[in-house]
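All protein chains of the complex are present and in place, except for one that has been dropped.
Let's turn to chain A:
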């Protein structure tokens, strides 16, 4: 019995480490793949080549584009890839919002699954994390927006990034600023001002994730992110009143 639970928790721990690394790698590859190519290819590059490297809906690869169009096309391409990334995050956030909070029955009830102490439940979370005790009941827990935002900061961030958000501020009029001082997707890049220009595109997916989770929980919002110094970043959530 003891060996079985030890084996289980070892397996869960191993899965947890691999999940985080796999997700970070997948995310980096997604950004690399979707991000439009170098906006300034240099004076030696032919105008046609500049266009063919950028997939946009409006500008096809032809030499008939006006001279100033190259940079605009690239910017459109970059904006589109940012919104594609954000859209992916949105869809994932919608699914995550449905899975959370887990709706396991209280452990005292007769039909609760028999779990070993300290053993994370396999079914509810994508990365087999131990559930915070408050969520393991069949309850509708959200009284108001602030509760939902607190859920995002604590439980969603714990589920996806294995840490909680560092601070949540609000002006009580529908704007919330979530601050993470060591964002896991930026932490491997730099710690300071290096790569500051490249950092925002690595936040697009996470913005979508926040927006998707909020959407499932019934809150329409607009999420933007900003980086002042890696790896700290801020997510600004503005609730849209319909």
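What we mean here is this: a residue touches a chain if its C-beta (ideal position, glycine included) is under 8 Å from a C-beta of that chain, and two chains touch if they have at least 3 such contacts; residues count from 1.
Rule of thumb we're sticking to: contacts and distances are computed from a predicted model.
Considering only "Trafficking protein particle complex subunit 2-like protein", "DNA polymerase delta small subunit", "Mevalonate kinase" or "Electron transfer flavoprotein-ubiquinone oxidoreductase", the record for the omitted chain gives "Trafficking protein particle complex subunit 2-like protein", by its UniProt protein name. The omitted chain makes contact with chain A at the following residues, 91, 94-95, 97-101, 103, 105, 110-111, 123, 138-143, 216-218.
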